[in-house]
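Of the protein chains in this complex, one is absent; all others appear in place.
== chain A ==
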């Protein structure tokens, strides 16, 4: 099982290793937010620190969401051409077929998140190495959940024209209601209430707490929510990969 996952992982990684510039292109969106939006947040951080300490952790969660939610797109041509079917006839475990791909996306995500954090220090973001490492772990866990869900959805929908609108109508509200860009408690009550129903909001708060070296309740809640998301999305993903005729 570990061997099989590694095999699928290495195969998925190969085209990317031959063309690593893709990793940098994937960073362009969060970098634009960092450079063109971050400076607008002058006062958000409050007394405890600069707005960068508040904004960068949320930006990492956003990177995790956008980076892995679109992972399913890479599966669709392989569903259509017959690659997925070929692998489904091999004795390899269906779980390995899913997680080998997911882990490739998570590896890319963690590398991107590290680069983004490094870029953020140029603007004044400060955090110790171990805090950043903890933050990357939480981002990676979230990436596993979102990536597994993305592949499951791609396998169900099988067409780009169906996949893209479903993604956009899920990912954008999840992002807006997570409090990545602005604090949700400044909005009207109904909007704040909605954001409380968004599991990502807790992950964002957890990431902020972690990056502030605060390992209390918020960090714990964020971690638990991310792990719960992995449990839900991974079991959905594995079920979908197991399903006949998928």
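Points to keep in mind about this one:
Definition applied: a contact is a pair of C-beta atoms (placed from the backbone, for glycine too) under 8 Å apart; a residue touches a chain by one contact, two chains touch by 3 or more; residues count from 1.
Note that in this section contacts and distances are computed from a predicted model.
Per the UniProt record, the chain missing from the shown structure is "ATP-binding cassette domain-containing protein", taken from the list "Response regulator", "Dihydroorotase", "ATP-binding cassette domain-containing protein" or "3-isopropylmalate dehydratase large subunit". Interface note for the absent chain: among A:89, A:122 or A:197, the touching residue is A:89.
Residue-wise, the contact with the chain that is not shown comes from A:77, picked out of A:20, A:39 or A:77. Although one chain is not shown, part of chain A still touches it, namely residues 4, 7, 10-11, 14-15, 77-78, 80-83, 85-92, 244-245.
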